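One chain of protein is taken out of this complex; the other chains stay put.
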């Protein structure tokens, strides 16, 4: 199993979710995060003073999938989140050792 | 590649970011989290009633780096976040299997 | 004869008193609860205000202020049928319509004060039923006894703006409802802190401003009595705030915002019955007393009586209103006060009887009303609803959608 972590633009979340449900991925976790990458933040001006906002709002998605579905999911996230501009985000894939569904006690791929 | 996860004091974030940009680490994700460790929370008193605040505000950093940069990054985070008091935080290092930049499709170290 | 100056002030005062409930009290209480229950508190304040208004129109005003029986008024002014455009309210130079509205704003805030006792666990049906019955069975008779020519008025009780009629009734009833409803399931050790102390401060500030209408408006005219009530009200509030802050600083090591503004409200409740009768020095002394006594009362209710009067309605409002009512005969003797109609101890006796009888009636009647509510609509939400918060469970809404 793999844990896929994606950092995307907040306004692409709905599109990504549609692509994921389109390939029958039904479970994901969303976190409001702030990111700092090649997209360097922005400046806000209040009463003539400039404030550097280094970190911009981003969405972090976490999706656990069986090994065979990693490529599908990465493609779906990419399709939903790419705008071609700086700040589109990144996708990371980590090894996932075990998974368990709390209600039933199922483990492994069955728990995903 | 490795995924470095650090839990730090919120008010040390700017210092940590400065140390990281100082060693040319340009991408990180920040999440507002709450932590519970050896630093046991605090008590707030409202109208004579004591409220135990078990979880204190913390910042979680996530940084994906090539294998060779792990030590640098850990040192930079430590330098930026250490105050010597209980609650300074922790740093974790995980194996990262794959990384992909959404905009360009680059993968591996090039995507970091 | 209608006096336009008096009328201008009492219309303005009415606006200030409505502001005390909507939004002042709602914010004061709303900031003190958890984020998952903020909307339920606001909707309770709104609903209670509207229920009280309609009942006031239907028969509340008439039963309180029409007719002069010792126990209750009559129904001659039911549906406000006899309120004409031009006739002044007897004994004043303001139109009857303005008097009806000014008193309506009092009938709104008094049951709304009780909300502080039962937040975070009560069924909304119970809020509506208890508030409606309470207005008719507790507030209306007591308003008649004290202000409408009833038996306490005949004995010469002094309650300028509602220390007895508003604060003692609400405070005692709050404790009874809280006791019968039972504590929130985390009480006392797992209770969460106020979710928005800044909101509590905004509510307290608007209450303070609105209280100028409450107390100085109770003169029912724009002159020296209103002016002195205004001055006394403000000085009691300011003093009580500083004293509560000092007590916390000494006792807990830090003066808190929530504590400071709680002192403000204690001072305001305490000066309410005395405001038009005493001078500036008396107001300052009453402010000191208010915070010292109410601070202790709040701790006693929580730690000794162990009733979850969640937002301290008895400790702050009930006790504040009672001590102001009891001390006022003595305080008139200081500079700027009115001349008593009888010896000071005789007046004190009248005040004590009024506080005790009104307190007892509030307790007994509220017990009966709450029992009735328990048998009919039920009092409490279930544990799961309580844990998830009333906002979504009871009202289908979420207080904060801040992150998009």
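All chains are identified by letter, namely A, B and C, in their written order; residue positions are counted from 1 within each chain.
As a working rule, a contact is a pair of C-beta atoms (placed from the backbone, for glycine too) under 8 Å apart; a residue touches a chain by one contact, two chains touch by 3 or more.
Because the structure is a prediction, the values reported are computed rather than measured.
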For the chain left out of this view, which of C:67, C:156 or C:280 touches it? C:280
Which residue from C:29, C:56, C:160 or C:212 sits in contact with the chain not drawn here? C:212
Kindly state which of the options C:39, C:228, C:290 or C:394 is in contact with the chain not pictured. C:228
Residue of C:12, C:97, C:296 or C:385 in touch with the missing chain, whole complex considered: C:12
Touching residues of chain A against the unshown chain: what are they? 44-49, 51-53
Omitted-chain footprint on chain B covers residues 11, 14, 42, 44-46, 53, 55
Can you list where chain C touches the absent chain? 3-6, 8-9, 12, 16, 34-35, 192-198, 201-202, 204-206, 208-209, 212-213, 216, 221-228, 230-231, 234-235, 237-239, 241-242, 245, 252-258, 260-261, 264, 279-281, 284, 335-336, 338, 400, 402
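Everything that follows uses one rule, which is that only the chains that are shown with their structure count from here on.
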Two chains share more C-beta contact pairs than any other pair here; which two are they? A-B
Calculate how many whole Å lie between the centre of chain A and the centre of chain B, each centre taken as the average of the chain's C-alpha atoms. 18
Averaged-CA centre spacing for the pair chain C and chain B, given as whole angstrom: 50
Between the Cα centroids of chain A and chain C the separation in whole angstrom comes to 51
For chain B, write out the residues touching at least two other chains, lowest number first. none
If I count partner chains per residue in chain C, which residues reach a count of at least 2? none
